[in-house]
Structure formats: C-alpha cells, structure tokens
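Every protein chain of the complex appears in place save one, which is left out.
Order of writing sets the chain letters: A and B. Residues in each chain are counted from 1.
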Amino acid sequence: MIPLSSPYLRRSNSTRRIMRLVLLSLLPGIAVYAALIGPALLIQILLASLAALGFEFAVFFLRKRPARAALTDHSALVSAWLIALTFPPLSPWWLTITGVFFAIVITKQLYGGLGQNPFNPAMVAFAVCIIAFPALMSQWPAMSLSLSLPEQLELIFGFAPRLDALTSATPLDVIKTVLQKTAGITHGTVQELLMSQNLYGTFAGRGWEWVATAYLVGGVFLLIMGVITWHVPLAFIASMTLIALVFWIIDPSRFSAPLFHLFSGGSMLGAFFIATDPVSGCATPRGKIIFGIGAGLLAYLIRVFGVFPDGIAFSILLMNLCAPLLDSMSQPAVFGSRPQVRVPGEKTP
Amino acid sequence: MLKRPLAFRGGIRLAHHKYESAHSPIASAPLPERLILPLRQSAGRAPEPIVREGDRVKKGDRIAAAEEWISASLHAPTSGTVRAIGPFPVAHPSGLSAPAIVIEADGADEWGEKTPLLDSPARSAANRAALSPEETQRFLQNMGVVGLGGAVFPSHVKLSRAPNTPLQTLIINGAECEPFITCDDRLMRERADDVISGTLFLRDLLEVKETLIAVENNKPEAADALRAALARADAAREIRDVAVMELPAIYPAGSIKQLIFALTGKRAPAHVLPTALGVQCFNAATVYCVWRAVAHGEPVTHRVVTLTGNVEHPGNMEVPLGMPMGQLLALARPRPETDACIVGGPMMGFLLTDERAPVVKGSNCLIARSDAFFPPLEPETSCIRCTSCAQVCPQGLQPYELYWWSRAKNSEKAARYQLMECIECGCCAYVCPAHIPLVQYFRFAKGEVRAAEKAQDMAARAKERFEFRQLRAEREKAERAEKLARAAALQAEKLALAAVTDTDSPANAQTPTTENAP
Partner (left out) sequence: MDVLTAIAILTLGAALLGAALGFAAVHFRVEGNPLTEKIAALLPQTQCGQCGYPGCKPYAEAIAQGGADINLCAPGGEDGVRKIAELLGLEIKPLAEGAAQKPPAVARIVEDRCIGCTLCIQACPVDAIVGAAKQMHTVISSLCTGCELCLPPCPENCIEMLPVQETTENWAWRYPARVPALPPLALSPAASGENSC
C-alpha cells in the first residue's frame, strides 16, 4: 500500500516501540525492588499483565472490534506494571486484579481506549483501591523481611489470615506520625527518629532509596531516548524539593529533608513514569511545567498532611483534571506571532 | 554583515539521498513528438491562449498571454504546430484534467525572434537608469518567469515594492531542503555565472542593502561554484554586499519563513508578506531564468528535472515543458519493482495519477517509488498525544490538536488552533509514531475552511444583492404608486376641471340668463 498524501518518508517509530521503551526503562527499578522484596513482585507483575491483556481482549470482544492492535501495542502492559509497582507487593491476587479492572476497563476502555482516557489508569486503580481497601493497601512488608517463595505465594493467592506482623511502617508512615505529635516532645530530627527505628538507609528511607534511584536511572534513559521531555520530571522534582526544603528549614524535627522525600514512596516513579503519561497529562511545554510543579507540590502536601500514606496518585489525578484547561491556556506562539493566552471557547482575533 | 545562520525551531534531519542524482551533469532530454502545455503553470489566473489549432509556432513564441497582474505568459518550448486546445491530464493530486495547448513538434527546434531586455550596451545590467522597474516587471511577465521552487508565484509581482518598508535583504534560495531533489544543486554548480548575474540584476533592480545566497551545507560544490562565480563578477566590478551562506541541512530550511529567520532573524507573522519585513526571496533556478530572459531573450520553456529513486540512471535532465512525465521517467530506466511516481519531493510531493501528464514549470523532481526507498502505508493507530509532532513543527503549531479537530471534521475549531498557518512540510507526519496521515487531515480541514470562507462570501454577496433587489423593488413600487397617484391626481384634477366646466357651463348659460334676466 502506498500512502495517498505526502510525506512519503516516515521515521520508523511506533506506539509499540515507545511503550516497549517505557517497559524497558522500568526494568532497573523492578530488578532492585524484586531483589529487596522477593519474587512476590514478579508474581504481581505477571498477574497484572495477564489480567490487563485479558480485560483488553474482553472489552474488544464485547465491542466486536479487532483486538490485535490493542493487545500488541503494549500500552496495557505499562498500566499493569505500574499497578504492580505501586500496590503493596504482598497484596492478595484479587486486589491486583480489581485494580487492573478499574485501570483498563473503567478508566481506559470506557473512555474510548488508548489515547482517550482523561486520567492515568494506574493511578485511578491505586486511588480506587486505597479508598475501598485502605487496610490492605497499607500493608507494606518491611524491607528486611525475608519470606520464602511458598510463603509469598500463600500470602498472594492463599486464604491465610493476613498477618499484621508482616507489615511494618514505611518511612512515609513514620514521618506522618511524627507530624501528628505535638511539638516539643520529639527526639531530634525526623532523620534521627527514622534511624532509631532502623528505617533510614544511606540517604533516605532504607531500601526504598535504591528502588527510587533505579527508577531515576530508567527515567534518564527515557529522557535520552526522547520518549519523555525534561519538563515534567524537572518541574516535579524541583517543586517537591523546594516545598520540602521550606518546611524542613522551618522545623527539621517535624519535617524531613528534601532528599528523603525525593527518594521515598513513589516520587521518582511518579516524576518519570506517571506524571509524564502523555495521554492524561499536559502536552504544551508550559503546560507540562505547570503540571509537574502542581503534581510535585500536591504530592508533598498530601503525603505530609493528608491521611494517605503517599500522595503521588492523588496529586497526579488532580493534575489530570486540570490538564485540558492548562493545555488550552498555554498554547505556544505560532511562528512569528506573540504567545497568546487562549481561553477555551473564545475566538482568537 | 555575515551573521551565522540562526537555528529555527523544530525541523528534522533526513537522509539526503542527493548523491545518486547529483554526481552526473545535467543532460538534455530528447524532444518528444507532442508537447502538452497546461495553461495554468503559475499561481493566480491562468493565461489565455493566443494561438489556434493549426497555427505554426516557433521555439519561444508566446502561445498564451497573461491578462491579469498575477499571471504569467506561456511559450512554445519548440517549433511545431498547435494540434489541440482542450482538457488534458495534468500532474495534480486530484488526477483531474485541465485546459492545455498541445503542440506537435516539427523536429527543427527553430527559435523565433529573441528580444532580450538588455539589448544594447546602453541598456545593460550595470546601467540602472535605463531600466524602469515597471518595464522589467512587464518583460518578465511576458517571458513567463515564475518561481521554480514549487509555489510557482509569478516573479514580476514580487518585484513590486512594499509601500512603506524599504527592501533591505534579497535572499536567493538555493537551500533545496527536500531529500532526493538536486536540480537546483546541479544548476548552481554548472551555471553559477548565470545565477550570479541574475542575482546581481535583481539586486540592482530592488536596490537592496545586502544579498544572501542560501545553500544547504550538504551542497558544498554548489556553494563553491557560486563563490567562484561571485569572485569572477567581483573582478569586473566591485561587489561587497553579496554573500553565499551555508545553512545546516535541517528540513525545511528552504521554507520561506524559516529561511528568512535563519538569515535575518526576522520572524514573519501570519498573513505578513516577506516584503513587509524588508526581505524578498527568489529561488536560485528562478534567478537563472530571470537572467536568461533579460540577457538572452529566452522565455521559460525548459526546466531542470531530477529523476531519481528506484531507477537505474538517476540524474538531472533539462526538459522541455510539456514532455509527458512517464516518458521522461522512462529515460532514467525505473527498476521493475517501481510501483508509483512521486512528483516533487518525498516530503511535499504527490503521486502521479496519469503518466501522460506533462512536465510544467513547477515540476522539479520525479521519484520512482518502491517499498525499498519509501516505507509502505501502515495502519493509523490512536494518537497518544506524545507531542513528537509539536516538537518538530517549524511553524510552532500543535499538530495533535489540529488532528483532533480535523478528524472530528470541526474545521472551525482547527482554524482556531491556527490550522491555516500549517505549511504542509510533513515533519509531523514523518515523526508520528501512530502513523497518522496528519498532513492529509490538515489538507482536508484546510479545504473545509476555504470552502466555508467561500460560502460565507457567496452568502454575503447573495444577501447584498437580494437586499438591493428588494430595495429596488420597493423603490419601483413606490415610484409606480407615486406615478399612479400622480396619474390619479391628474385624472381627478381633469375630472374636477371637467366638473367645473360642467358646472360652469350652466352657470355660463345661466349668467346670460341672469344677465338677460334684468
């Protein structure tokens, strides 16, 4: 087949390749995470992937549309992997599948499929599950916990009572409890407190710092490959650093250092892999920067002052809400003309 | 004066594919038996034929004359007989036919009378006073000189000065930024002296401060040839304000707005002509034609066409206008797996629909297409708003937004996102990972915008005429009523008068009686 209209030259690139690069750049993070937490993570990834492909196929089957293109573009796998990486690694199988269902069927396909969803599927899955199953979604195993594979499988697939003893406070949980204490009865800085609970590693939350570093490496790879642009990650990291710095300077006994925040929880994953989702995020350069700043600030505020253990999911969903407006108001100048602020619906002169 | 070329935003680096056709000199195409000359070979109004079937013409004779200012004349590329005037297949993406003059060549290729503008030492290029700009403009219009870069805008129109802005910079566009095309490259290499002479002629005519000849840096031979020719001209008379500039080979460096920015730093806003910025631009091949016309009295009857792609003998040929493209491409021996012919460059050209369609002034390149050279069509998938398109758009547009609205057939909304500023360079579609034929969507939506504008104009005119007609009808009615009233009044008066006389007469009759009474 010959294209009807020029250009007749095309760069060899495809959505599939982009998605494959995203998956590839998640591998360092997965490797470090799995090394620390055990093979449970890999099981969750496999489970989520199969569920995602299954749901995609089911939707296309019900719509009587060919499913092949959708199944092979790897976009469902990206959502699935992100769900597996943001959910607690020992969560029961049905929780993961529920999350994938909300991501693929409700958030993505009901809105029209790839490219049409206003919200990030993985983050909707996280938000739905943490509201519906707050206890399960807060059961994070300690990094030092070493369980054998059968034990891990038993926890994910079995009917065994879930042991609270397995779960421990994550570093982010600790800083929240610190904040809730009244000032004056704290013992030194947040860092010292974390150290006393054996939760502080070399420069941030113990163990988590290395997972976050691996995400950072993967994210830089994505930047180099041109899959994402610098705007969102930089704005995200800068805004989170800045707000954390302000609070830390005000009171180091109640607020932890910026570096800790950047390398804890989902900060790095959010900055490079979730806030950069092109479909649900902003598309204009200025819009991307505002999106990143907003996501970084909200993530910090929700994480420190909110009720949830981490703020990435909600901050990104809130910014997803703003993205269309930000986009239409930040249209760049056409070559030769001045930049103009365009209010949606208003006629340009 | 010599600024480094500035980098414009966006654009892409492409594999040049120039060497294949650029390594051999320009050859002369054999004269075909029949030449088909479509009347419309330039922007603006098509010229009107001034020959009839059966007329004998000589090479260079005018066969169609421009009747409006934005129009250019057409000439016979060889001697022969006019065989037909009527619709013939033309090279156009629509595949439709258009009116053309068909000339049967007699093989003698005999020149008619040549009347150069610079016909005596007194009227030489160096003697500015002897030439009025208006005379030159009319001369070039009669010589059929139009932009040979692809837009085919009549060149004489571009010699008019903007009312308030003095021209500062003349740019000679030898960028030839599309891959595969090398006709300007070869022309600049082989006929650099004529190109430079034409450049100097236009420089003197326009009285510009500086003249820049832009050549992409993948054509060092052309740049060197031009510099050497410039040095030869310099030896004859001192030239300080002309320079050859090498541009980085980033597509679309030859696009007018991007070129002006790269060389002068001036950004042309929407709907602003370069002259309003004090800049004027001519294609290198056009400048060559200007010189051939003014100095040698040769109208535009031939042009250099690149034959390349999937062929045995890629190269450039000087081709008489009107030669069927299929016949021309056959000279380069297309390889068996050739499945189509692209007219123009691979980024902005179109597919040839009829091999009988002739070469016209705007045809710069024929590319034999095959899957080995050009990727086959891939199914369009969903846009994920990756913004690759926006990153490469040299016009600073947001193609993903334009696509969104164009696909929804909402051209009003697309126009609000500055659709009409799209130059159709194809960078967006080139990089699109979803294989969306973005340019075709934009061309479609632009057509809708133009149609809507036209309908709006038509409606406004119809309304005006309708209202005028109603006004007239009312006026006529009023006039008629008045006339009737006047007639009625007249009648009444007459009646009254009659009545008066009627009453008078008995009175008159009476009067005597009364008179008689006493």
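As a working rule, a contact is a pair of C-beta atoms (placed from the backbone, for glycine too) under 8 Å apart; a residue touches a chain by one contact, two chains touch by 3 or more.
Remember, it's a predicted structure, so these values are computed and weren't measured experimentally.
Engineer: Out of B:H17, B:H92, B:R203 or B:R416, which touches the unshown chain?
Structural biologist: Result: among the candidates, B:H92 touches the missing chain.
Engineer: Among the options B:L6, B:A108, B:A372 or B:M458, which residue touches the chain absent from this view?
Structural biologist: B:M458
Engineer: Even though one chain is hidden, which residues of chain A still touch it in the full complex?
Structural biologist: Those residues of chain A that touch the unshown chain are 1, 4-5, 64-66.
Engineer: Extract the touching residues of chain B with respect to the undisplayed chain.
Structural biologist: Touch set of chain B with respect to the missing chain: 40, 90, 92-94, 96-98, 377, 379-380, 409, 437, 440-441, 443-444, 446-448, 450-451, 455, 458-463, 465-466, 468-469.
In the analysis below, only the chains that are shown with their structure count from here on.
Engineer: Using the touch rule from the top, collect the residues of chain A that touch chain B in their complex.
Structural biologist: For chain A paired with chain B, touching residues are 1-15, 17-18, 69, 73, 75, 113-116, 227, 229, 278-279, 283-284, 331-337, 342, 347-348.
Engineer: How about chain B: which of its residues touch chain A in the complex?
Structural biologist: Going by the criterion above, the answer is residues 8-9, 12, 14, 93, 179, 257-258, 261, 267-270, 272, 339-340, 342, 344-351, 369, 374-379, 381-388, 390-391, 394-398, 400-401, 416-418, 421, 424, 426, 429-435, 437, 439-440, 443.
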